[in-house]
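Here is the structure we will look at.
Removed from the display is one protein chain of the complex; every other protein chain stays in position.
Every chain is named by a letter (A and B) in the order it is written, and numbering of its residues begins at 1.
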Amino acid sequence: MGVEQKLGNMGVVTVTLENAVNWSRTNAMWPMLFGLACCAIEMMAAQASDFDMSRFGMELMRASPRQSDLMIVAGRVSKKMGPVLRRLYDQMPEPKWVIAMGDCASCGGVFNNYAIHQGVDEVVPVDVYVAGCPPRPEALIHGILTLYEKVNAMKFVEKNK
Amino acid sequence: MREQIEEIPVGQFRHLVSERALNGETMLLNMGPQHPSTHGVLRLLLELDGETVINCIPDIGYLHTGVEKNMEAKTYQKAEVMTDRLDYMNPIGNNLAYVMAVEKLVDLDVPPRAQALRVILTELQRISSHLVLIGTWGLDLGAMSMFLYCFRERELLLNIFELVSGQRMMTTYFRPGGVWRDAPVEFEAAVRDFIKIFPRRIDEYERLLTKNPLFVDRMVDIGYLSKEAALSYGVTGPNLRASGVNWDLRKARPYMGYEQYDFDVPVATEGDTYARYIVRIEEFRQSLRIIEQALDKLPMGPVHSDNRKFVPPPRAEIGVSMEALIHHFKLWTEGFRAPDASVYSAVESPRGELGVLMAGDGSGKPRRVHMRTPSFDNISAISEMVKGHLVADLVAILASIDIVLGDIDR
Partner (left out) sequence: MDKNLEPVVKDLQSKFGATCEEFRGEAQCLVKAENVVPALTFLRDDCGFELLSSQSAIDYYPQTSPRFHVVYQLTSISKNLSVQLRVPVADGQTIPTATGVYKLCMWRERELMDMFGINFDGHPDPRRILMPEGTEGHPLRRDFPLGYEEPQFTFNFDEIQLPKPHPKE
């Protein structure tokens, strides 16, 4: 018989501020429309009718980095694209997260050569890596849910350090 | 004023823009590489007079992958996985172009069942590629529901590819000398289901788009490309056919038994964006015709060549035959040797002539593999098409060329 239950009966829920903020962050996370290569097509498929990522609060893909808080790097990052990617990342408002979708973005994939960054983590810090070439839409959704777990465990103090 | 303009990094483009840009009369606008309607990481430098495009300078290479270089370091079989990822809307077609070049270089025959399977899958892939195009095209021009419909049908196709090869997109199902394995028994039923469903869906798309005034007004008389310019720029595929040239490699130089199938090559003469749309919608129907005939005629028999120098032996044989074991070992460690010569072989991909110039050097690895990717030459003609149009029309034109950046930059 804590105070929570009493208030709960009255239609009021008490949570910590951290939980409330993290909950709202996860349920309205706007990814940036940032398709590079093959994985972008699977990312579009994850958005489209069969898989429907909007079930997880992601129906909006923002083309502008200023309006987005999640960057899904879908595809290989070439040496020419690296600076552009970093610039886009720098333009995103805090807090921001990055998912490296697919093998190329995670580690270079099959392209181990002069033109490709061996993993986008050479350019921007990555939160979640999704394996597959390209990953199925389910795998991407799993990656996003994994990111939600990470976001939900976030503490204010750590992030604002 | 002049100093201000100097600040824009016009330096390397100086000789491409008009004199008015240097005086500051016209504006230079950077579009991309991260832009929702460039279908990837294409950068366009536009010189604008108000809303009108005077010059359009494409800047490519943001997805340069070094595929051609990487292929030189791999054996012929292992290099094939690279081709999937070039034109990622058409992985199966790329595989076909590559394996046909290898087969031509080493003179390898493909059994008829494998040929028919290749035709069916390539045509399914053509439909899937056009579906993504029409869907994103609708999205660019404000018809969002088109995108959802097209991706719904695309899932049906991807399920077929997965059934056959185990992968949704990057199948690498075609191998030099045949295909990886025989199609499973459910394959035919799955394709027949699709053939039954899809014609109605095409009519649905047409009801949504073909006479929709919002769609038509943005496309008719926009982005005209003359026949002569198209040929000079090396534009091929549906874009060339929309300009009035009846040129389809499947018809003109049949490969993989295309001569057995009865189909038409849709041609339009207007050369504008709308004509390019009409040609692609019609190609849906023709591809379905080919698939249906190929399924009806699908012969029984082996699915890869029995030339053990190039095709690995079946798994069952390895346990009992010493020779099979040696062949298997040799093939997957050294690969096969190709003569020191070069061949050029081309197929009709959804975007145009996909050619492979392959040079062997007598060893197990190619000396040079050049992929003549159609988008590269198609996009080079964009400066011709957009001159004098508005920036908003540029979106429609860009969608109609059907570019894939992986195909352009390689």
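Following the convention adopted for this analysis, a residue touches a chain if its C-beta (ideal position, glycine included) is under 8 Å from a C-beta of that chain, and two chains touch if they have at least 3 such contacts.
Note that this is a predicted model, so its numbers are computed, not measured.
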Study note, to complete from the structure: Out of B:76, B:194 or B:233, only one touches the absent chain, namely B:233
Point to revise | Sole residue of B:73, B:197 or B:392 that reaches the chain not shown, by the stated touch rule | key: B:73
Review point. Among B:52, B:159, B:307 or B:380, which residue is in contact with the omitted chain in the full complex?
Key: B:380
Study note, to complete from the structure: chain B residues touching the chain left out here are 12, 15-16, 60-61, 64, 66, 68-70, 72-73, 104-105, 107, 229, 231-234, 236, 245, 247, 252-253, 341-344, 346, 353, 355, 357, 359, 367-368, 370, 372, 376-377, 380-381, 409-410
Exercise for review: Over the whole complex, note the residues of chain A touching the chain we left out.
Suggested key: 79-80, 86, 107-108, 112-115, 118, 121-125
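As a convention for this text, only the chains that are shown with their structure count from here on.
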Study note, to complete from the structure: In the complex, the residues of chain A that touch chain B are 33-38, 40-42, 44-45, 48-50, 63, 65, 75-76, 78, 80-81, 84, 88, 110-116, 133-134, 136
Practice item. Within their complex, state which residues of chain B touch chain A. Key: 33-36, 40-41, 61-67, 69-70, 81-82, 85, 88-89, 132, 135-136, 147-149, 151-152, 154-155, 158, 168-170, 405-406, 409
